[in-house]
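Yeah, one chain of the complex is gone here, protein chain that is, but the others are all in their spots.
Showing chain A:
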């Protein structure tokens, strides 16, 4: 995918991503670990560590962020990657996450940091580790990217 359709767009995108990268490197929120291992601006891996006192205490997972040319006007694609993904009612076995801010409720004021914080709080508020009820059904036809899934966002009160 190209970086931008207009020079204006690609400048905004690159500048914003570099700022976000600097912010998250210097000022990572609690439980968010970013080590700038890849040299790609358009694809980042960010680790999150479950908060103490929650079901996911000290569990470490990796989120992969992929930015389209339309970022920040369009939500990034965010999935759990790696050996293990958290067992959570909104996290499918393939790492896809059902979270409204990654879909219709996205706003350009959100950022990599705030998305990580939202996902951490989604984990923190979980009272029982279980897979989504439709996990196996979803896995049968899941698209390669969650962006192609139209989610039904129910309340996150799980």
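A few remarks follow.
By definition in this document, a contact is a pair of C-beta atoms (placed from the backbone, for glycine too) under 8 Å apart; a residue touches a chain by one contact, two chains touch by 3 or more; residues count from 1.
The rule we apply is simple: contacts and distances are computed from a predicted model.
Chosen from "Ras-related gtp-binding protein c", "Dynactin subunit 5", "Geranylgeranyl transferase type-2 subunit beta" or "RING-type domain-containing protein", the protein name that UniProt gives for the omitted chain reads "RING-type domain-containing protein".
Only one of the listed residues, A:54, A:124 or A:149, touches the absent chain: A:149. The omitted chain makes contact with just one of the residues A:62, A:100 or A:124: A:100.
Although one chain is not drawn, its touching partners on chain A can still be listed: residues 5-6, 8-9, 12, 15-16, 19-20, 68, 70, 72-75, 90, 92, 98, 100-101, 103-111, 118, 125, 132-134, 138, 143, 145, 147-157.
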